[in-house]
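First the structure, in the form of structure tokens, and then the observations on it.
Of the protein chains in this complex, one is absent; all others appear in place.
Presenting chain A:
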Amino acid sequence: MIFSKSYCPHSARVKELFSSLGVAFNILELDKIGCVHAHQSGLLQTLLEEKSHASAYDYDLIVIGGGSGGLSCAKEAAIWGKKVMVLDFVVPSPHGTFWVKHNWETMIEAIQKHIGSLNWHYKSSLREKAVTYVNSYGEFVADHKIKATNKKGQEAYFTAANFVIATGERPRYLGLPGDKEYCITSDDLFSLRHSPGKTLVVGASYVALECAGFLIQQLESGSPGKLKVVAKSTEGRETIEDIYNTVLLAIGRESCTRKLGLEKIGVKINESDIAASIMLCSIRFPQESELKATVGATCDYVNVPTTVFTPLEYGCCGYAEEKAAEVYSKKNLEVYHTLFWPLEWTVADRDNNTCYAKIICNRLDNDRVIGFHIFGPNAGEITQGFAAAMKCGLTKQLLDNTIGIHPTCGEVFTSLEITKSSGLDISQKGC
């Protein structure tokens, strides 16, 4: 099964390679059907049905990887009466951490317990649907055959008519000598035996910001070894030199397709392979009724709401200002914005002007809201609601006609007046 886009040159090369090797394959052109979830479009079901008479194999479907993608796929196939196996295995990070119990925060223990009970819940709900869930590392050894190795190194072999690779991503390392020995990643953070102490976070996207936000709330002098870091700016002469207890790498994630034995069945690996043009945890658990209904439905990749869960959250849906200007041209846009002060921040010395709300409107389309941005408490919750409104074609006028709930943060969006282009002051003077 190749997940591809019709216009993508990498996909074209993979298809050519398969053809030249004479390996049979199915293609799912994501830009044509629009939806990332093959099983939602009904294609997976069709594939499985085609081969259901092939009882020569142990299973109808083996899913490699028990994350959100793998599990929902396995469950769906099981509901259709297929014999399914899921192979799930957490390869220890170079620091060899599994879910180790430790003492640096009681909260960490609670997190581990929660994860443990979630995992157990997933496993038992799979088992209830007669999906065989195995805690082993799966890799291909021959056509239609995989080897499953468990924690103890015991090997077992299974065959299936079809396979789904849902191994997801793991954090990327720097690719420098010593990076695995001296640096940790988000994988390690929640199983550290000690408080990380003074930490340098490398990276500035979701994972980096959220980890930093989490750590800042746990300020404690750490006991781990000291690391001297020298950093040089790529844009100037500035150098930073400091000593840290911990260096946390959050510089992106890469797909785990390298050690699956894919070369043994003639599959060459490309960069960023696993079908994830959006590398986020945006959840969609398909209902049975949706399976047929979503055939041919377009999946909107622009209006995907997201949130960075830093101590003060940032939520957004639609375009960033820069991107909107690229797509629609700056003159066709009107940006409304304001700083705001959540009423619940009653502490006198808390700055009135920390939280920020912004919408980007397309003047050529009834002032359609094409970008929504909020930085403030509960931004995630707020963004979820407005994302639905944007799907319904929210315009500035509709927003203005919406009655605000007082006192909430979200209500600022119903009374936005100042445009960015006016240059007027948006700071708040107090309640």
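The definition used in the following text is that a contact is a pair of C-beta atoms (placed from the backbone, for glycine too) under 8 Å apart; a residue touches a chain by one contact, two chains touch by 3 or more; residues count from 1.
Assume contacts and distances are computed from a predicted model.
Q: According to its UniProt record, what is the protein name of the omitted chain, chosen from "GPI-anchor transamidase component GPAA1", "Thioredoxin domain-containing protein 17", "Transketolase-like pyrimidine-binding domain-containing protein" or "NADH dehydrogenase [ubiquinone] 1 beta subcomplex subunit 7"?
A: "Thioredoxin domain-containing protein 17"
Q: Consider the whole complex, including the chain that is not shown, and state which of A:S55, A:S124 or A:S329 touches that chain.
A: A:S124
Q: Looking beyond the chains shown, say which of A:N135, A:N332 or A:N352 touches the absent one.
A: Of the listed residues, the one touching the omitted chain is A:N135.
Q: Quickly run down the residues of chain A that touch the omitted chain.
A: Those residues of chain A that touch the unshown chain are 113, 116-117, 119-120, 123-124, 127-128, 130, 133, 135, 150-152.
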